[in-house]
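The structure under discussion is supplied below as structure tokens; questions concerning it will follow.
What follows is chain A.
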Amino acid sequence: MAVVFEKPKSLTDAELHYCPGCTHGIIHRLVAEAIDALGVEGKTIGVAPVGCAVMAYNYFSCDMVEAAHGRAPAVATGLKRSLPENVIFTYQGDGDLASIGMAETVHAATRNENITVIFVNNAIYGMTGGQMAPTSLPGQVTQTSPYGRDIATAGYPVRVSEMLSMLDGPEYIARVAVNNVKNVRNAKKCIEKAFRNQIENKGFSLIEVVSSCPTNWGMTPGKALEWIEENMIPYYPLGVYKDRSAKEEEKA
Partner candidate 1 sequence: MTTQILIAGFGGQGVLFAGKFLAYKALIEGKQLSWLPSYGPEMRGGTANCSVIISDDPVGSPIVSKPDILMAMNLPSLDKYEDAVVPGGTVFVDSTLIERKVKRTDINVVYIPSTKLAKDLNAPTLANMVMVGKLFKECKEIGMDNVEQALHKVISARKANLFDVNLSAIQCGFNYSE
Partner candidate 2 sequence: MSEKVLMKGNEAIAEAAIRAGCRHYFGYPITPQTELAAYMAKRMPKIGGCFLQAESEVAAINMVYGVSSTGKRVMTSSSSPGVSLKQEGISYIAGADLPALIVNVQRGGPGLGGIQPSQSDYFQATKGGGHGDYHLIVLTPASVQEMADMTALAFDLADKYRMPSMLLADGTMGQMMEPVLLPEEHINAVEKPWAVTGTGMKREHNIINSLYLVPEELEKKNIERFERYKLIEETEARYEAFMMEDAEYCIVAFGIAARISKNAVVALRQMGIKAGLIRPITVWPFPKKAIADAADKVKAFVSVELSMGQMIEDIKLASGCRKPVALCNRVGGMIPSPEEVIECVKNMQGGNN
């Protein structure tokens, strides 16, 4: 009988702790599939964040390092400078990457650090129970914006992909989503490219994955996926924001 679906080798057998309907599971799988497809599990080192994915070190079967909140790009920089032949990736949420770790993110990008960054944007702090994130939408109700995010006092959400694509440093910046099959397929392609870029020494690649948090959004998993389509994607348009090599090829 033909095998039509199996768990990627780069994932362990550990049971995921994520909430039902959470899209972290999908994103973990896409990352693992990319590592499998490129055949680099044995030389890959992942960096886990602080946030819902804090225990990602138990789920990926490659070597893993757990970083302090927001510091994953700095830790990855150390790893890559020490082991330039290895494949180094970080897996970070919006609070980790775009709030407390913004400096580390921007500077790793501007140095064109040859690493792969998986940025999970679900517009909320999940692990601590649903506080406002740097990417929470205007008017979005969270535990710390109970009357809706008021841009007059809490400011605007950060559009990370747009911002980083303004820098000269990074190689590849793309925003994808995992709310339907078509988008998941595209996300898989982009994530694999982000890893391939590193292997080809092209430099800093970041994939922003627009993702859901049914628990803290207070929705059913299905409704959460619709909310991505209706509210998240209009604010965070999908697409490739920067692809230096493609642009250079075009020119040539």
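How were these picked? Simply put, all candidates are chains of the complex that A comes from, given by their letters.
Criterion: a contact is a pair of C-beta atoms (placed from the backbone, for glycine too) under 8 Å apart; a residue touches a chain by one contact, two chains touch by 3 or more; residues count from 1.
Keep in mind that this is a model prediction, so the values were computed, not measured.
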| item | value |
| --- | --- |
| Of 1 or 2, the one touching chain A somewhere in this complex | 2 |
| In the complex with candidate 2, residue positions of chain A that touch it | 12, 41-45, 47, 54-55, 57-58, 60-68, 71, 74-83, 86, 103-104, 106-107 |
